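Take this structure, written in structure tokens, and hold onto it; I'll ask about it next.
As you look at this complex, bear in mind that one protein chain is not there, while each of the others sits in place.
Chain lettering (A, B and C) follows the sequence in which the chains are written, and residue indices restart at 1 in each chain.
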Amino acid sequence: MIRTPTILAALALAISLSGPAKSAGDGVVDIVAPFEIKGMDPTTSGDVFLRMGIVETLVEADAEGRPIPALAKAWSLSEDGKLWTFELQPNARFHDGAPVDAKAVANALEIARGKPGLLSKTPIQSIDAVGDKQLTIRLTAPFAPLLAFLAESRAQVLAPSAYTGSDVKAIIGSGPFKLTGFAPPQSLTVERNPDYWGAKPQIEKATYLSVSRAETRALMAESGDADYVFNLDPASRTRLSKSNKVKVLSVSIPRSVMLKVNAGRDVLADRKAREALSLAIDREGLAVAVLRYPAAATQLFPPSLGIWHDKDLPPLAYEPEKAKALLAELGWTPGADGILQKDGKPFALTLTTYPDRPELPLIAAVLQDQMAEIGVSLTINSTNSSEIPAKHQDGSLDLGLMARNFALVPDPIGTMLTDYGPKGGDWGAMNWSNPDFDAALSKLTRIADAAEGAELRREAVAAIQNDLPVIPIAWYQQTVAISPKLEGAGIDPYERSFGLDKMRWAE
Amino acid sequence: MIRLLFGRLVQAALVALMVGLLTFVMTRFLPGDLAYRIAAGRYGYDIVDSAAAAKVAAELSINQPALVALGQWMFDLVRFEFGTSLISGQPVWEEVSTQLGHTLKLAAVAILLSLLIGPPLGILAGLRPGGLLDRSLILISTGMRALPQFVVGLGIIIIFSLTLGLFPVAGHDHPGHLVLPALTLALGLAAVSNRVARDAMRSVSETAFYTFGRTKGLSEWEVFRGHGLRNVAVPIITYLGVQFVYLIEGVVVVETLFAWPGIGHALVHAIFGRDVPMIQGAAFIMGLLFVALNALVDALCHLIDPRERRT
Amino acid sequence: MTSPEYALPRATGFPVRRAAGLAILGGLVLFAFLPLLFGGPDPLKQSLRLSLQGPSTADWFGYDHLGRSMQARLSAALRLSLGLALLSVVTAMVPGVLLGVAAAWRGGIIDRFIGGISEAFLALPGLLLVLMLTAIVPDNPLMLYLGISLVLWVEYFRLTRALSKPLLLSPSVEASRLLGFGPWTILRRHLWPELAPMLVTVGSYGAASAIMAIAALGFVSVGVRPPTPELGAMMIELLPYYEEAPHALLQPILVIFLMVLALQLIGAKEKP
Partner (left out) sequence: MNTVLKVTDAAVFAGNKQLVEPTSFELAQGRVLTIVGETGSGKSLLAQAVAGLLPDGLSATGVANLNGTHFDLAKPASLRPLWGRTLGILPQEPWLALDPTMRALDQVAEGHRLVRHLERAAALDEARRDLKALGVEDAEGKLPDQLSGGMAQRVAFAAARAGGARIVIADEPTKGLDVARRDDVIALLMKEVEAGGSVLVITHDLALARQMGGEIAVVLQGQVIEKGETEAVLSNPSHDYTKRLIAADPANWTAMARQGLQSEPILVADALSKTRGGKLLFSGQNLKIHRGEIIGVSGPSGSGKSSLGDILLGLIKPDDGVIARLPGAARHRFQKIYQDPPSSFPARITIGQNLDDLIRLHGLDRRILSALLKRLRLSEDLLQRRPSDVSGGELQRLSIARAMLLEPVFLFADEPTSRLDPITQQETVDLLVELARERDCAILLTSHDKALIDKTCDKVIDIAAA
């Protein structure tokens, strides 16, 4: 009776210790990030495949967001701005050996257009394969940001054999790395694609692991268990930057934390009320104490967005006293408990946010306290992220705290159009209309001249800064922890690629 | 013995019915628009908007009358037809079985480790009640029961992975990844099982047949090996059945901390993302798994102690 | 040969372990409810300057990552945890014991029926139940504890039934019935004195596991919503700062340790 359990125990211990203790130092780059691989469909996990260099899009984007050639070697636009013609790379091949020809690209784009994503919002009339290596896209109206939309991860080009109907059953891309192992939702492994049409990467093998807890990611970096850890929480960032076991890179990215305001609410309809809320926020203190980086937002767009950031726009200030004065002007008088009252109703709002990004509930807690200083009572409802668009549609939203990604498409104009269009947007303005802002925005999509574009952009940004349909709070810093043995690794501000193709092992 | 197994079968059917009803009723009352939640689960917070939600709503036939939907679901259940997950599009059975596989692997090693740590210490303490080992074990197990799993997990990572560099922190491709999460779970289980073993050993060593073993002329070790071990094994193994309940709580936390692709972690996401078929399928299978494991425990106990009349 | 004729004196008087447990619990309750009497810093008041400051003579407990007074938050969290732990134990104990006694007393179909339900509850993953309940009514600590007590009641039911069944068949109850005593006296004189010590033990272990379950649920962001101070949630918020401000993380852990230790010392059976 006693013999069996002892043998079983020894066996269990043996197998669990047999594995190589640490996976470092075997030439494989271990990448860790918070994004789960939900499935094979580009709309659900397309960004992970693009980041790992398995798939490619027609057009790429450089650090400033300007389109550069990818699968399309060159492109041209007709005079009326409605017909785009693309020349495909001559010797590009899919991982299953099939050539990347116009028919395959058209097929992939047509399928992508049918699914939710920015492509479905572009005024495309038809996509046709003209020759073997030439593709045309006909628009119903001129649309300057088309190139940027084609660079979006959901518009990735997969081999015809990857699809059955519109469903994807295998990830067969054309990128520098081939998919060799796939274990959703947690991990996948890739290998260098020997016959890649572009520059061959130096890294041979890489693994991707999705880890949702920030502490675990930080510990994996510190213990050398992972070579490239994407996205660290504030506290780990301060800890790791002090340690010599790991290099920490940080760059501001086109994602802003902002407060979505329902201008339809009578309490918030007046511009002064929104300005008062903005003045009550100590952005400096928040950035230093909570987010731990110097990116207190002075306007909607961070400097990393280049052309959209207006250097000489007056920054948003922190003046609680002026905020109280403004609210007093609007007829609000402090009640017994310090909360402002006006004809019997308290100045009370619900702040909806979501815990998927760990810092949002933290910022909500700080805002709640700072708003209480000027007599505004906030109750926090941290729930599923879809509540914000849902409450936008049924008009029940008061305030929404969110982290809006302007880099879904290299040129933020795409996100601007969906968020601040005439009827507002799920993640943008709500019940707010500013005629000259709308005019400037729509004209921007049609003209190509840089100077005139810059003027229109300054006008649009000034309108938002003045009217405050959304109140910017902080600009995001993306941080990455890299193993010292890895060189050439960086951060793509547009979060499109981990930069696997540029990495190499230090000698 | 057959009576026991028959009892378990009835329990399994009851569980199936209850789990089915409960999850079905609950998913009907979950607040928040189902389509929006699923769109958020599927496309992530950057992309989810009313257009995506509308597309999802069209896909699902959400507004079936409750009773029809219940009937349909029960019918599917009988045929073990769990449908497909709304978020990942994979068949639920496939998703749950892979994730359940990971969780079972983790749970098995955790239980094995806990059996190696808890009961031996408990038995030693039980042989000398009130001794130094006994008193220190009480403090340590109380301490372990007071520490939440994620704090224990963090401590273990810092000790074994950071300072000693013995084991990798997370991931799941080779056995080395299994050790730290399993150890975290095992410590939680051992903190309780060593108390059970101690009390069992103490009461067995006071029984008449234990003393008779001594007066027969057997040495302390021979009495323990012949009579102590088997009689102590029964309460320990019966307690094992109860431990599965605590295991699930631990598994969810440990899977999240160690990024282990298990069922607990997936279940939390499914509930957040309102992935109804996934919730129902996972709950149903986990319920049956519990019953099967309890039946296994009963069989094991019967093997050791064939007396019929144990409650 | 073995039964000692000479009976060793029974351990009378108040066992030391239970006294120590009650002392610790008393201290915690005092720490939790004193600020209500004498007023203390507001647990929600933030001052970002003081973020993560260590304990000092001014404030023995220091500040958390948003500059809120740890002392105020700990006592507020303790009030919440103790109150709701008590709630979950009572909501689990009352039905559990009543059903247990009823099943033991009536026996037959009722016993098998309730027994069947308890078996099913036992097999149901408790966590799923709690997750579902908290999903239906989010941000409500009450729902958390209701969910947990739904899982705990089975334990009370099975223990009460196991204890009451042999007792009700014993000669002492038969004699009492013959002497004309009614069911109420039998309950008060025979069942309750046996059940009470067991309920104290299981109750205190139940409260401890309820508190731990809430902390675990908080870890998967299902628990109590910030900024309400709750021990589990505080630990999760302060976990990332374990190296920078260890005091902040250790305090809630110490409080939970003391609470669970106290409950277990109180619950410990007389025998050492």
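The rule is short, and it goes like this: a contact is a pair of C-beta atoms (placed from the backbone, for glycine too) under 8 Å apart; a residue touches a chain by one contact, two chains touch by 3 or more.
All values derive from a computational prediction rather than experimental measurement.
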Among shown chains, those touching the left-out chain: B, C
Given C:F31, C:W105 or C:F181, the one touching the chain that is not displayed: C:F181
Residue numbers in chain B that touch the chain omitted from display: 207-209, 212-219, 222, 226-227, 230-231, 234, 304-307, 309
Where the unshown chain meets chain C, residue by residue: 1-6, 8, 170-172, 174-176, 178-181, 185, 189-190, 193-194
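Simple rule for what comes next: only the chains that are shown with their structure count from here on.
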Chain of greatest Cα-centre distance to chain B: A
Chain pair bearing the highest count of C-beta contacts: A-B
Identifier of the chain whose CA centre is least distant from the whole-structure CA centre: B
Chain centre separation (chain A, chain C; CA means) in Å: 44
Mean-CA-position distance for chain C and chain B (Å): 21
Distance between the centres, which are taken as Cα means, of chain B and chain A, whole angstrom: 37
Chain C residues counted as touching two or more neighbouring chains: 138, 239
Residue list for chain A, restricted to those that touch at least two other chains: 215, 383
Chain C-facing residues of chain A, complex: 214-215, 218, 233-236, 238-239, 282, 285-286, 288-290, 355, 361-362, 364-366, 368-369, 380-383
Chain B residues touching chain A - in the complex, by the definition given at the top: 32-33, 36-37, 39-53, 55, 87-90, 109, 112-113, 115-116, 154, 157-158, 161-162, 165-179, 182, 225, 229-230, 256-259, 261, 266, 272-273, 304
Touching residues on chain C, where the partner in the complex is chain A: 44-46, 48-49, 51, 65-67, 138-139, 221, 225-227, 237, 239-241, 243-244
